[in-house]
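Some chains have been omitted; the remaining ones sit where they do in the full complex.
We just call them A, B and C in the order they show up, numbering each chain from 1.
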Amino acid sequence: MTRKTIIGVIGPGEQATEHDLQNAYQLGYLIAQQGWLLLTGGRNVGVMETANQGAKVAQGLTIGILPSNDTSGVSAAVDIAIVTDMGNARNNINVLSSDVVIACGMGAGTASEIALAIKSDKLVILLNNDINSQDFFQKLAPQNVYIAASVSDAIALTKNILFNS
Amino acid sequence: MTRKTIIGVIGPGEQATEHDLQNAYQLGYLIAQQGWLLLTGGRNVGVMETANQGAKVAQGLTIGILPSNDTSGVSAAVDIAIVTDMGNARNNINVLSSDVVIACGMGAGTASEIALAIKSDKLVILLNNDINSQDFFQKLAPQNVYIAASVSDAIALTKNILFNS
Amino acid sequence: MTRKTIIGVIGPGEQATEHDLQNAYQLGYLIAQQGWLLLTGGRNVGVMETANQGAKVAQGLTIGILPSNDTSGVSAAVDIAIVTDMGNARNNINVLSSDVVIACGMGAGTASEIALAIKSDKLVILLNNDINSQDFFQKLAPQNVYIAASVSDAIALTKNILFNS
């Protein structure tokens, strides 16, 4: 078996906060350092862009699952572009293809991915300071949702999940 | 132009509460009475099943957007079965095809549909008593999310949205 | 059980021949006359457009499965617009949702739909004069592919298939 571990980092595009972007960069870097592949929505904005940048600095391999019908708009830090032409329905592919999903920040697209991940019984780590979101998703699926206090906490949780699965 | 108004009713399947089911039945009935088409996820359980039943009692026309690759599991009260073979990614089709989306109850699938609807700038009416959900989605997209106090309130809100769009 | 019979008519958009368009119009008309629902790819061009026009003249009900993320570009003769935002991948939904598929003319999109129909073991009727296409698809799946000599022949074959299934 040659199959590689894939960690999905999801989060806002144009609406990402400065804090989200910093977290995403560090997440990408640390995921690559662990030898895991980074999977994102692939676009050249927000959490997708900076997570991929962080991963490439650490010589990681990056997968971008694009909503569009070609590679225009792909992050320059994506190694492997998967072109879906499915719009937001590609969010389901993002979470199904990830061994663990880390949500970095919040938005409508991110919320849809967390919910789709839970629906398919995947494990999701929330890395953001929004108490409302944490409450909502933890109440929705206590067994599937973890809260990370920091980037390094998110990586530690990911390791735990991978080793116990 | 011959195109018909489609109202999407989304909500839990197996996990629907008794209250959700009663609301769904009445929603289906009143939607049909208005001459609108009812669109659901099409399965023979929960909110999908009872909304379709209500619509058929009022001689409505019902569309079911199925996640499966055939019509096994379709509600017997669905007139038009659309077979997607896309699993939960069909949730995006549910909301994109609806002129207005009414969420009746809450669950992971329902949450994904509300979030996907918001992401595509559709209007969503929440009909449930869960304050957490209301807070989460209203904060996420104040302009896209309405709270209905009752089934008749949901229908009144739907009329308002349709007449102003 | 309230579910209606759906007949899919597939064929070229912009590249349809005059003959394809005439056939499509008559197919739509006769499908509606039988009380069957007409399903097409929903766009306002080619076989999709004229099949829907024919069906509406005969007071039929028409379903359009759109590739786009909204209803711009929908045929004015579509009653029920299903918005997929899946591009050409919606071709799979077209064939999975149809009880019988009639291919009226040929093109790349049409060929993909016939092949996807065969792959899911659906029955396809070919209505066109292109011997190459007939040979190719009949050799690919002798049990799934029928050749119609005329529009009325296609309708007769459809009846036979429905009554024996």
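Just so we're on the same page, a contact is a pair of C-beta atoms (placed from the backbone, for glycine too) under 8 Å apart; a residue touches a chain by one contact, two chains touch by 3 or more.
Everything numeric in this text was worked out from a predicted model, so none of it was measured.
This structure file shows 3 copies of a single chain, while the whole complex it describes contains 4 copies.
Throughout what follows, only the chains that are shown with their structure count from here on.
Computed from the mean C-alpha positions, the centre of chain B lies at a distance of 28 Å from the centre of chain C. Remark: chain A and chain C have CA centroids separated by 40 Å (rounded to whole angstrom). Counting partner chains per residue, chain B has residues 86, 92-93, 120 touching two or more of them.
Chain A makes touch with chain C in their complex at residues 69, 85-89.
Interface residues of chain A, counted against chain B in their complex, comprise 86-93, 106-109, 111-112, 115-116, 118-120, 132-133, 135-136, 139-141. The part of chain B that touches chain C in the complex is made up of residues 1-4, 6, 37, 56, 62-63, 65, 69-71, 74, 76-86, 92-93, 96-97, 120.
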